[in-house]
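A single protein chain has been omitted from the complex, and every remaining protein chain is retained in its original position.
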Amino acid sequence: MTESRPLVLIADPSPRTVPMIFDAVQWARLNAVARVRVHDEQHRLPAAELEAALAEAAAIIGQIDLPAGRLEQCRNLRTIFNVEGNFLPNVDYDYCFRHGIRVLNISPVYALPVAELALGMAISSARNLAAADRAFRDGSERWGGDSNLGCFLLYGARVGIIGLGDIGTALRRLLEPFHCPVQVYDPWLPPSLVREQGCEPVELGQLLRTSQVIFVVAGVTAGNIGFLGRAELELVAPGSVVLLLSRAAIVDFDAFRELAAAGRFRAGTDVFPEEPIAADDPIRRIDGMILSGHRAGGPASVYQDIGQMVNDDLELVLRGLPPRVCKRAEPETVKQMRGKPVAC
Amino acid sequence: MTESRPLVLIADPSPRTVPMIFDAVQWARLNAVARVRVHDEQHRLPAAELEAALAEAAAIIGQIDLPAGRLEQCRNLRTIFNVEGNFLPNVDYDYCFRHGIRVLNISPVYALPVAELALGMAISSARNLAAADRAFRDGSERWGGDSNLGCFLLYGARVGIIGLGDIGTALRRLLEPFHCPVQVYDPWLPPSLVREQGCEPVELGQLLRTSQVIFVVAGVTAGNIGFLGRAELELVAPGSVVLLLSRAAIVDFDAFRELAAAGRFRAGTDVFPEEPIAADDPIRRIDGMILSGHRAGGPASVYQDIGQMVNDDLELVLRGLPPRVCKRAEPETVKQMRGKPVAC
Amino acid sequence: MTESRPLVLIADPSPRTVPMIFDAVQWARLNAVARVRVHDEQHRLPAAELEAALAEAAAIIGQIDLPAGRLEQCRNLRTIFNVEGNFLPNVDYDYCFRHGIRVLNISPVYALPVAELALGMAISSARNLAAADRAFRDGSERWGGDSNLGCFLLYGARVGIIGLGDIGTALRRLLEPFHCPVQVYDPWLPPSLVREQGCEPVELGQLLRTSQVIFVVAGVTAGNIGFLGRAELELVAPGSVVLLLSRAAIVDFDAFRELAAAGRFRAGTDVFPEEPIAADDPIRRIDGMILSGHRAGGPASVYQDIGQMVNDDLELVLRGLPPRVCKRAEPETVKQMRGKPVAC
Partner (left out) sequence: MTESRPLVLIADPSPRTVPMIFDAVQWARLNAVARVRVHDEQHRLPAAELEAALAEAAAIIGQIDLPAGRLEQCRNLRTIFNVEGNFLPNVDYDYCFRHGIRVLNISPVYALPVAELALGMAISSARNLAAADRAFRDGSERWGGDSNLGCFLLYGARVGIIGLGDIGTALRRLLEPFHCPVQVYDPWLPPSLVREQGCEPVELGQLLRTSQVIFVVAGVTAGNIGFLGRAELELVAPGSVVLLLSRAAIVDFDAFRELAAAGRFRAGTDVFPEEPIAADDPIRRIDGMILSGHRAGGPASVYQDIGQMVNDDLELVLRGLPPRVCKRAEPETVKQMRGKPVAC
């Protein structure tokens, strides 16, 4: 009877490892519905075995190269899971769309950790928390009313969210009890879905000019590199807060750094054009800036949720149902979404 | 017709000033329902005028001394507003209770600003945000996964709130979207009201032992000075976060500092036994500690809400209705609540 | 040691009985903190024993007559619980206020049951649910689109709440996911508290003219009898829904019935000027009317919560703390609030 379990091939899951994403519970759950073969850095399958596994596999978990030629050999394949978090160019997506193979990634797992850090940065910036703490270190702290000059409450502040995808949506939920009027710029969404989240769809310029806290949480696509240029950043109202959480490539980073250094706005960033940044990068000395080294995706415990997400959708697909939990590659957009992982 | 407006005496509002708490809108609103006389640091009334005003006033706003002897002269008095935020010993409360004079303070205005800063500290501590930022300043920052060692998500973490008063309640609302199981220790509240806020009422020991983030937001009373002693603080689980937002007097501060310095838990505090703290206070050098100089009460804009609160309740009282917005002095507890302002 | 438990006297709790309001758990809880004596319809105490119990009691639960002369004998009395739900004229309230005796009632227990029935009536009226069901009984029902003529969704409808007390507040919470703009008329509340519940404070006329569903949930006071007169009811927009849940005395009931009979608005009521109503009352034949026989207060299971409320506050008061759960008699208003119970 167990012979009837379909084969699942875990192939090149790096930078994840099997134990990183499947805890004991999820590993048992996976093995209950499938026979599992692993082809990773520690255990490379011989070429023939790999080919045989590909030919038989109902699902592939990992970032192994899957050009059309190889996909044609995959006679049972129904779904492919990217467990790193991006739709990388390792898969021939058109082939998959034509043949009803679901290509999925686990990027939604990062949405909440990133949103949480974004909120922490927002409160810290609006209330000057990190800088006030630094001042204690050299004895320059101020007390009481004085120490709150230039501060404002996040509660009730005008918020702008650039990109209402997974991260933006998670962030919007965390902001709920702050009763902020929230403006959203997201050209991929119809106004009705923005309003459904209690936000106001606006043009980018209005958002930049009128928001006290601006969250940049849009993904990078072929079409939006550098769309937050110097001209756009100069629209930001003095004393506002600009937080960059998703990808450095969508912003003119030099302009971002210079305007923050000049005190035009307070800022924070978790991403940089090159990581790590140079030891003498002047961004390190900007007082009104919170710096975070590409760590918003969260602690390793977050990875444990990847296994659950994969199992959730794998079980559905094996039962002949559509996946519901992971992000789907969509024919219209998959080739536009490229870039570095949100978290490594 | 306007002669029929009752008299309101603003007397010794210090450390507030009239323009600090009444903006133009609220000042006009106040003057629409009352004749207003001011006796403050800038404009002292002559003794006879002050006595006459006290004798006629339907309401007193401020912290002027009101012993029984003087209250007996206040023939029309219905309410007294403390606009600093504490029930100070300037009023003979028993006299007021016997004579149906409502004594009120505006401390609820600080609840949300303090709760917001507490949440910011919590995310910063759980995710190591302030310390990671400091590391960038001297080039010692870490990147990606490494940088998240010892971190955890606030989302879903086990939270303990010590004191579910105005601050604790405001904090609980901000925590709502984090889906944390929340334990509460508050001996002033029946279990049903704790549960109504979606929290679990527990004993102090259990809260300390099992919470990953502990918010100390209880007010200080005659009976609870130092109730978080060394023995209690040693119950805190290693790696947890302890945040002190209300009053330093309720905690054994030396033990708090020593355990944080030893890395037993991460911590943050906005209050200190003496403020400002000494230039060589070792707390300044603790890495896993966020320091804030009694600034949780928020920026000056918060004070503007005081005028609205006072007007809200003043209008009710003048119309023969009970106050609803400010905190009421209660016969059972008013003499137990003493101390320094939450914010100055 | 148990001798030190204070005495609690249950005296004339009718129309409640002890087992009706104290289940086994709450009865045990009560007896754990107090010695209990009962003076009710089944077990009358001899006069001398009653006097002795009154003299010693720290708390009285029930509606026994407590004029000043008797209260003067109550040397230990700290609190009185009305377990029927109104501040009846059985107590000399002024005496209690002067002497710091807390007089409480358990009316908040009815808020949720009434609010729930109100919501059910609102959906039924807006969607024509009860009438459509009646039509099936005589074969006159309509199907599909036709059957929805004159109907509207409660979701998103303009709602008016008259009286944002306990019932109104409970109702507003139940309406939260319906995303209705909610207007409130409540002269006892400052605008800020109305806004805090996400509602817009408005004048009565505007509410009546512009709301699609009007909930009348105000209590009756000395000052508001008949305040919803014929002229006010005629302001209601054609096709709207008017639901009367609290007290018949605040509305001109003849006008209410006539306008509903004429089809000017749809309506529902749980209360009537005389109960039960006459067999030939024409209200029985109005098609667009939902009728309910003073049953909004809910099933008997609701009474079980009374014991918990009493214990919650009794424990606080016995520990020297202010009550938090029951409704307090307030000097400003207690004499205005008179009337029949919301539920019997």
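Letters A, B and C mark the chains in the order given here, with residues in each chain numbered from 1 onward.
Criterion: a residue touches a chain if its C-beta (ideal position, glycine included) is under 8 Å from a C-beta of that chain, and two chains touch if they have at least 3 such contacts.
These numbers were taken from a predicted model, which means no experiment stands behind them.
Sort by label and list the shown chains the missing chain touches.
Within the full complex, the chain left out of view touches A, C.
Out of C:Gly168, C:Gly298 or C:Pro323, which touches the unshown chain?
From the options C:Gly168, C:Gly298 or C:Pro323, the contact with the absent chain belongs to C:Gly298.
For the chain left off this view, which of C:Arg75, C:Arg142 or C:Arg195 is in contact with it?
Of the listed residues, the one touching the omitted chain is C:Arg142.
Sort through C:Leu54, C:Leu77, C:Leu117 or C:Val251 and give me the one touching the missing partner chain.
C:Leu117
Please identify, in ascending order, the residues of subunit A that touch the omitted chain?
97-98, 100, 188-193, 308-309, 311-313, 315-317, 320-322, 324-325, 330-333
Touching the absent chain: which residues on subunit C qualify?
112-113, 116-117, 119-121, 123-124, 127, 129-130, 132-134, 136-137, 139, 141-145, 147-155, 173-174, 176-178, 275-276, 279, 284-285, 290-295, 298-302, 343-344
Basically, only the chains that are shown with their structure count from here on.
Can you tell me, using the touch rule above, whether these chains form a line, ring, star, complete graph or other shape?
Topology of the interface graph: linear, an open chain of contacts.
Looking at C-alpha means, what's the farthest chain from subunit A?
Of all chains, C has its centre farthest from that of subunit A.
Report the inter-centroid distance (CA atoms only) between subunit A and subunit B in whole Å.
37
Can you list the subunit B residues in contact with two or more other chains?
none
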